[in-house]
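Removed from the display is one protein chain of the complex; every other protein chain stays in position.
Each chain gets a letter, A and B, in the order it is written, and its residues are counted from 1.
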Amino acid sequence: MIVITCPYCQEIRHEEELTYGGEAEIIRPLEPEKASDDEWTEYLYFRTNPKGVHQEQWCCSGGCGQWFKVARDTVSHEVLEVTTFNMKLKTGGPA
Amino acid sequence: MSGFRLENGGRIDRSHPFRFTYNGRSLSGFAGDTLASALLANGSGIIGRSFKYHRPRGIYAAGVEDPNAMLAVRDAHGYEPGLRAGQVALVDGLEAKSVTGWPSPDFDLVASFTRFAAPFMTAGFYYKTLKWPNWSWYEEAIRKAAGFGLPDGAVDGRLREYRHATCDVLVIGAGPAGLAAVRALKGSGRDVVLVDHANAAGGALRWEDADVDGQSGMDWADGVVSDFTAEGGTLLLNTFVTGAYEGNFFTMVESLVDEGGLKGERIWKLKAEHVILATGSVDRPLVYQNNDRPGTLLSSSVRQFIGEYGVAAGQQLVIFTNNDSGYLTALKVARAGLSAPHIIDTRQAPSEAHVEAARAAGSRVHLGAHVSNVTGGKHVKAVAVSGESGQQVSLPCDAIALAGGSTPVVHLAAHRGSKPVYDEASASFVCPTLPRRWYSAGAVTGARNLAEVLAQGHEAAQTIANTGADVPQSEVMLGMGGVAAMWQAPTGNPKNMFVDLQNDVKASDIKLAARENYVSVEHLKRYTTLGMGTDQGRTSNINGLAIMADATGRDIGVVGTTTFRPPYTATRMGAIAHHRQMDGYAPRRLMPAHQDHVAHGAKFEDFGWQRPDWYGCNGTDREAAIKVEMKAVRGAVGVFDASPLGKIEVAGPDARAFINKFYVSNLTTLKTGRVRYSVMCHDDGIIFDDGVVACIDDNLFLAGPTSGNAESVAAWFERWRQTEWPDMQVAIAPVTSNWAAIALAGPKARDLLAKLSPDFDISKDAFPHMHYREGNIAGVPARVARVSFTGELQYEVSVPARYGQALMQAAMREGDAMGAKRIGMEAWLRLRLEKGYLHLGSDTNGRTTPLDIGMGGVVAKKQADFLGKRALSLPYNASGRREELVGLKPIDAPIQIGGRILADGYDSVPCPTIGNVTSACDSPDAGNIAMALIERGASRIGERVNIYAEGSISEAKICVPVFVDPKNERLHV
Partner (left out) sequence: MNYNVFNLLWQGIKGHNGWPQAWRSPEPKTRYDAVIVGGGGHGLATAYYLAREYGMTNIALLEKGWLGGGNTGRNTTNVRSDYMFPESAAVYDMALRLYEGLGKDLNYNIMLSQRGWLTLIHDQHQMESARHKANWLQCNGVDGEIIGADKVREMLPGMEMNGRYPVRGAFLQKRGGTIRHDAVAWGYARAADRLGVDIIQNCEVQGFDMADGKIVAVNTSRGRIETDRVGVATAGHSGVIAEMAGFRLPITSHCLQAMVSEPVKPFLNHVVISPGTGVYINQTQKGEMVMGGVLDLYHSYGQRGTFPTIEKVITSAVEMFPTFSQMRLMRHWAGIVDISPDSSPILGQTPVENMFINCGWGTGGFKAIPAGGYLLAHCIAKGSPHELAAPFGLNRFRENRLIDEGAAAGIAH
């Protein structure tokens, strides 16, 4: 059972009240027409898949509706860090 | 002779006798009995047959660890096809039935066959045979032998409750360790929940002879409990903690019992800050020849049956032990006034204190000895005892108590990933490393006497909150220690030594698994089925893996345990399913005018909303009614409830720029009061929604996604706004269910709208096709879009949802004279097919791009980026080998929806195909028509294709997908 305190509304949310959104730092290329086919499909389909700390997006969908970022251990499901979407996570990420 | 009720003793209420039945026989018991104790008290010897060999089996244990006592039970509240007798509180009128053995457990005909076949039915024998001619040939017969009872087909009507809770400290187990913990937490101010599966606190103190702090164990326990509840502590009895999950989250099942039986269950979802695991242990049996005969019980259960229920397992017991606890049983039996039991101790030199105490009570103690065989086919009659020197004696008896050491109940810690490790001193697996903020105390740690148990419970609590309380003291001299493992009797035939009684796994099976190299403990389990029964190997797993360790020359710790999985005890599925059935499972969404639809005979379909498929008021059969509805739209006017259609307001200075990022059409040129149709894609270029967008003013747009995607499109907009374009000044408001929408479609739609008294000009020129107006209709605020899904003059009138039914009724009242009809979904969809408008999800699939549906020109004209644009130029999307949406007209037979278009030159299947019929219907005006996705279809207009559907092949001609009004004259009237 994943339980996260939403960094926006500060409420404790159970996984049933949350929506998972995949890897955190996926940025759509700013100029899509200039991206090569490889760059575009990399953005579309390729994701880090770490066994361990994963930076990811969650939405407080049963509450305030805000998307935020979480660093979580994908084995133990321990939530290690939570931050608002405009911040970068300090935990995990590319070595 | 087998079990019977003692004259005195036990915690049962002898003033409240109960009658119950077992296999139709009327028996008696008392309040406070379990079904297991009551059956034993009535001398029920054989209560079931084993799974594989149909060997007779009797009551084996007092609790859920019993592998044998699975019975079908009916009480005043319901029926269950398989329950552990030790788990069922006896009530008056209870009906229990055996569920194994044919025709009965006492007299089982299959057993005479299996006795002969047993040598060939070793572990995994079916892997080696039954391959010819094929497995299915044997399957039916094998399935007949499976399972316990049969569900009776009824829906379980027991009470079901859910409770969510949190606490500071969860103490699991209200035995001496758990009680010492709550006692030590007194005054700490912590919110404590104490849970026990029994119907009263005390654990083993309820049946053991023990003193704590100078009082009897139970007096001490009662005192602790009353202090605990007086201070506001929560005591949950009849409650199993069934699972431990991440975040110190627990599931618990509380049985709600009344005089009629199991009234229901309450499922707790509890999140605890700290956890004290005081779950105790269960006794382990010993493995020797014919150790499964009825009359064989776990030693601790023999004590529990005497102490808690006043039931003796037999007149003359033999106790077979490898540790001190067997002596406790001997003393308990002697004190109950029964013949002093023989003690057969595998050890040469056990503690003098125990031996002397037992001898003083009249027991004969056989040291360095073991049971080598049992006589008695349907019940134990005697044991053969082998001493160290090899001499054998035969001891007559009617019950055998087994004390092979204890197995700590580490399940919950293991659910959380704590690894059980082998502890030589207690010859058991314990969990020394626990999850964070967990502590363990008592027999679950391998503790060997009451003083140690109490001290551990106390200490665990003091780690959480140091209250300075004193440690409870116990003077008990005797304990459970001194275990010297003997995993398998040194003499006797391993082919009749049972390790797992429920699944008939024998010592010889484990050796066979070792010989065949199924040596991983998981392979052992799966190959032999060891521990895979309803008891989940509580009494068998450790013996089994120890025998495997011995057979492969490894340490027990190296072999390890199999994975512990929730639930700790099986949980009734009806309790989990809660009340969430039928509409509680997935609530039906009703449109504002639902009652009006019902009143007019609507036949509903579930489209996420309950929508009329067709109306009974338009005809008595579906096809006829649909034709009436279609004709009304083409000839007069139809009234269609479009309320579920998505409505999303996009507002703010950047609203136009924002919404332009989603739709493939250019919306920068959309003028105020105008409407445009478009589609939107995910960033992979695949269409995922279509609909119209209205520009209400420069800062406010109304997007109209399909009803099925109303929520997901709003969430999609919102996600992009927050995560990718946070600087855009725009707000998104999903308002789908705020508005009811009624579509008026047909040549008389304007006349009908006029009757509804709009306060704005709706004339042809003032309100043309693809325009949007706001005002009042029938005196209420309305939003009106002149758009068309049918190819006719059409208005979509939205009013605040509370007026939806009134608007529907007003439209039909006013329209009656002009031939207005209510229109269902099916007619609506056929009308749009006639016009060649696509229906998302039917005419598009998970590979369709805007280029495939003829929107290539629109895409090419749009300069700005939009979601999905870049992907349209990826190699495959641009390959020209795509399926494109076209129309079809039949040549010979009618075209069927779902037909496959065969590749050119094929007229029989199997063969390659190039597309499918996505929509098809019989049109009153155009005859049989269809749309299809066909590879390169757009460039093949006029060509013929073969279509395969349900066994036959027909021919059709590809055409432009418009079947009525190709010049759009009707749209612009």
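Of note:
Methods note: a residue touches a chain if its C-beta (ideal position, glycine included) is under 8 Å from a C-beta of that chain, and two chains touch if they have at least 3 such contacts.
It should be emphasised that the depicted structure is a prediction, and the values quoted were computed from it without experimental measurement.
For the chain missing from the display, the contacting residue among B:S188, B:N248, B:S386 or B:T571 is B:T571, taking the whole complex into account. Of the candidate positions B:L130, B:L395, B:L434 or B:M728, contact with the hidden chain is made by B:L130.
In the complete assembly, the contact with the undisplayed chain comes from B:N517, out of B:S394, B:N517 or B:Q595. In the complete assembly, the contact with the undisplayed chain comes from B:Q581, out of B:S112, B:Q392 or B:Q581.
Within chain B, the residues in touch with the undisplayed chain are 51, 78-82, 119-120, 122, 125-132, 134-136, 139, 142-144, 146-156, 243, 245-246, 249, 251, 269, 415, 417, 495, 508, 512, 515-520, 522-523, 526-527, 534, 536, 563, 565-567, 570-574, 576-578, 580-583, 585-586, 588, 605-606, 613, 684-686, 826, 841-842, 845-847, 871, 874-877, 896-900, 902, 909-913, 916-917, 948-951.
Touching the omitted chain from chain A are residues 1-2, 14-16, 20, 22, 37-38, 41, 44-51, 54, 56, 74-77.
To be clear about the criterion, only the chains that are shown with their structure count from here on.
Work out the mean CA point of chain A and of chain B, and you get 28 Å between them. Here chain A touches chain B in the complex through residues 1-3, 21, 27-29, 32-33, 35, 37, 40-41, 43-44, 57, 59, 61, 65-67, 76-78, 85-86, going by the rule given at the top. Within the complex, the chain B residues that touch chain A are 245-247, 249, 271, 417, 683-684, 715, 718-719, 722-724, 726, 865, 869-871, 874-875.
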